[in-house]
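See structure below.
Apart from one protein chain that is not included, each protein chain of the complex appears where it belongs.
Up next, chain A:
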Amino acid sequence: MEVCNCIEPQWPADELLMKYQYISDFFIAIAYFSIPLELIYFVKKSAVFPYRWVLVQFGAFIVLCGATHLINLWTFTTHSRTVALVMTTAKVLTAVVSCATALMLVHIIPDLLSVKTRELFLKNKAAELDREMGLIRTQEETGRHVRMLTHEIRSTLDRHTILKTTLVELGRTLALEECALWMPTRTGLELQLSYTLRHQHPVEYTVPIQLPVINQVFGTSRAVKISPNSPVARLRPVSGKYMLGEVVAVRVPLLHLSNFQINDWPELSTKRYALMVLMLPSDSARQWHVHELELVEVVADQVAVALSHAAILEESMRARDLLMEQNVALDLARREAETAIRARNDFLAVMNHEMRTPMHAIIALSSLLQETELTPEQRLMVETILKSSNLLATLMNDVLDLSRLEDGSLQLELGTFNLHTLFREVLNLIKPIAVVKKLPITLNLAPDLPEFVVGDEKRLMQIILNIVGNAVKFSKQGSISVAALVTKSDTRAADFFVVPTGSHFYLRVKVKDSGAGINPQDIPKLFTKFAQTQSLATRSSGGSGLGLAISKRFVNLMEGNIWIESDGLGKGCTAIFDVKLGISERSNESKQSGIPKVPAIPRHSSFTGLKVLVMDENGVSRMVTKGLLVHLGCEVTTVSSNEECLRVVSHEHKVVFMDVCMPGVENYQIALRIHEKFTKQRHQRPLLVALSGNTDKSTKEKCMSFGLDGVLLKPVSLDHMRDVLSDLLERRVLYEGM
């Protein structure tokens, strides 16, 4: 070995090649030194680079490599041993570091690669999410559209508006070219184009319902894509558009009211559907998306519900209109009925009035006749006439009463009367007719029958008279027997239990005749108004058929019962009735014979304290009238002139009797002035009765015209005055003859 520490290069020095090597090494060194610097700079800038340690290693490696190359520059020429040493050291270090780095990289590079793959994966994911977001947003939009659509559809209950709105909104939401609705016709065999969105359609454009495409659509509740060439979709004029847009059809169930059961969703077995056809714009290459189809289905359901609601509403509106109509009709009927009732009442009242006037003439004249000189037979006849006419007057009242009876507003007029006398009177009335027909009548009063009873005398007499009269009327020969008894508890009618209470008893009257008899089948009809059995024998007897009906009503009012028994035609019949009567306490007193005491107290205490004013110029007749009224219990004030009368009369006086005998009208004037006086006051004016020497028609008319409530013939008997006062106070009017 040479002692010179110089190291000789291996090869001979070639000047040019060496020069190039020299330069390259230099540049490599520079690059190797600048790379770590760049790295450091950029790493420092970015924050996320995870492998700093690797960088450091790499940096060291590069630096050493650079150092190596740098030192290499000196080895091109002869160099000292130190340089060689440094070079060697550098190379060794470089070797170490580079090996370390190489080893390190083995670990690192997969990581780096995986980072890359993850990055790629994430990017894909992000793209996918973006897509999904887009989708969701679209769906959201669609949902909003549906809600809005539903709202629009359901906001109206008008069928037409519902359907039109549906089409409009659908068209808008889905940007359709055309939207059409086909409704089934009344026959159900065809579908008729009812609504379209844009194109005007010809009227009555129908397609038969049995097309396969339609069946296909009706068979499922989903929206079905159909061919644009099918009849239901061929609405637009073919105008050279090649690419017809896709068409979708969906069924719309038409629900009826009856489909809605309580816990049941309506069955779609109605099988009535409408068809909704939706067409996308042509030439747009748009496709039906799933969410759009779903939207269409939802809308179709909503439309079905809305339509059914509209149907329900229509139904209830119709029902309400019907009810209103019926209401109006009922109201009218009620008013007509009321008018009819009023007319009938008016008619009855007028007829009564018309009938009463001649009636009263008869009564008046008979009364007057009674006053004249008559033989006993004549007197009896006149009395009978009078009694009959009174009865007739009562009957006329009762015809009016019958209508009141039916309203239930009639009341019995109770009073004490002699039962025995009543029967005898009835018989006296009937006797003339019976004698003419040669029918002997017998009266049989039970020994325990009370004499004085409390009840409605007039009406009881009417009942007995009616029954006995019928017996006489319908008998051609034989005899009539009338029996009156107090009935015990066993009666014929099973549903009527008679319980005689302490102060009441039940009177039973049996009238048996031997006349034509009655068919048992006809018995129920007897008591109906105006119905008459049509046997030839009875046809000639006349009568209005009201008698038994009225009698029955009176008997019922008297808490009794009436029925007829007959053994058949030609075997006569028995009419029986029970009525409830009160027993009068007077029956004990009146049994005493001898001189009846003139009662110290007036018998009708209803007149006690009745304030009456008597106006009469004639002192004597004034005194007599006063005595009469005082005897009846009234409180009487007397005046002798018109002026005094006007001064004295007050609302406390219930009746004013004024003598109008003086010729002239001055006396009547007082009536008018009294009227005047009391119209100004709020009190009720007293009843005004004229006492006159005559009660002919002109006098009565005069009295009526001057506002008098009645006229009495002077002189007035005690009984008559009593009756008059009762009548007056009850009816507030009195126009009788006497």
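Here is the rule we go by: a residue touches a chain if its C-beta (ideal position, glycine included) is under 8 Å from a C-beta of that chain, and two chains touch if they have at least 3 such contacts; residues count from 1.
Here is the rule we use: contacts and distances are computed from a predicted model.
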> One chain isn't displayed here; going by UniProt, is it "BHLH domain-containing protein", "Alpha-actinin, sarcomeric", "Response regulatory domain-containing protein" or "Histidine-containing phosphotransfer protein"?
Replying inline: "Histidine-containing phosphotransfer protein"
>> Can you say which of A:L391, A:I433 or A:V624 touches the chain missing from this structure?
In response: A:V624
>> Can you say which of A:G415, A:P524 or A:G693 touches the chain missing from this structure?
In response: A:G693
> What chain A residues would touch the chain not displayed?
Replying inline: 371, 595-596, 598-600, 617-621, 623-625, 627-628, 630-631, 659, 661-663, 693, 714-715, 717-718
